[in-house]
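This part shows subunit A:
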Amino acid sequence: MRAWLYLFTAAIAGAIITTPALVVFVFAGGSVDDALFAALATLMLVSALLVVTMRDIIRCGLAMIVSFLALAGIYVVVGAPLVAAAQVIVYIGAISVLILFAIMLTQSKAGPARLVFQTQAAPAAVAAVVLTVLITLAVSATDWGEVGTRVRLATDTLAQVLFRDYVLPFEVVSVLLLAAVIGGIFIAKREDEPS
Partner candidate 1 sequence: MDGFPILTIVTFLPLVGALLIAFLPASATRPVALGTALLTWIVSLMLVIGFAAGRGGLFQFTIEVPWIPIFGIEYKLGVDGLSLLLVVLTTTLSWISILASFKPIQTRIKEYMISFLILEVGMIGVFLALDTFLFYIFWEIVLVPMYLIIGIWGGANRIYATIKFVLYTLVGSLLMLVAILATAFAFQAAHGGDWTGAFDYEVLRAYAAAGGGFDPSLQLLAFGAFFLAFAIKVPMFPFHTWLPDAHVEAPTAGSVILASVLLKLGAYGFIRYGLSFYPDAAQTYAPVIIVLSLIAIIYGAIVALVQPDLKKLVAYSSVSHMGFVTLGIFIFQPQGMEGAILQMINHGLITGALFLLVGVIYERTHDRTIAKMGGLSGRTPVYVAILGFFVFASAGLPGLSGFVGEFLTLVGTFAVSPPAAAVATFVMILAAGYLLWMFQRVAFGEVSEFLKGLGGHLTDIDAVEILTVAPLGALVVVFGLFPGILLDIVDGSVTRALADVSTGAPIALEPLAVAAALGALAAVVGIRVVTLPMFRSGSPAEPAA
Partner candidate 2 sequence: MDLANSLDAYLVLAGALFAIGTFGFLARRNAISMLMSIELMLNAVNLAIVAFGSFIPNLKADGSIIALMVMAVAAAEATVGLAIIIAIYRNRKTPLVDEYDAMRR
């Protein structure tokens, strides 16, 4: 019985994701990329919505991973494969896992709280919508100068740029991580352990 249920949900999910793609591809006559973009975008947004709305926080975490994956895909579409790779490694590999650990650590025996949302969920939603609208308006109202087409960057050029122009940030970021780790360890350490 449950299996059916899962299948059913999966089907619906698939539909949700593929419909826009089909719409774009078939009716609007877009390219494959367009369809891909539409699908991934939808997937990302939907899963993101799930992240912020689902009751069970573990599922939220999983949804987040999905959303990140979708984003990685979009990176590929837009022509930044390296970023996509980094996305997969850093986010899915590191951060998400970190978060999941944290979830395990902080799960109270009571399980997920009764109330998922703050009392102010409604105004929050409104604010979010308004923000979206404003951003959309601003974006569409702006002339972004001469916009070229997507260019796929060769990794070696990236490497050159990174180690020519961005040495300093690169080094500093490492310092940043070091600081975060030193402090993080101390804070997260249990009190009774000898410092």
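Note that contacts are C-beta pairs under 8 Å (C-beta built on N, C-alpha and C of every residue); 3 or more make two chains touch, one makes a residue touch a chain; residues count from 1.
If you want to know what made the cut, all candidates are chains of the complex that A comes from, given by their letters.
Remember, it's a predicted structure, so these values are computed and weren't measured experimentally.
Colleague: So subunit A is shown by itself and the numbered options are 1 or 2; which of them touches it within this complex?
Modeller: The answer is candidate 2.
Colleague: Flag every residue of subunit A that touches candidate 2 in the complex, lowest number first.
Modeller: 24, 28-31, 33-34, 36-38, 41, 44-45, 48-49, 51-52, 57, 60-61, 64, 67-68, 71, 74-75, 77-80, 82-83, 86-87, 90-91, 94-95, 98-99, 101-103, 105-106, 108, 113, 115-118, 120-121, 123-125, 127-129, 131-132, 135-136, 139-140, 144-151, 153, 157-158, 161-162, 165-166, 169-170, 173, 176-177, 179-181, 183-185, 187-188, 190-191
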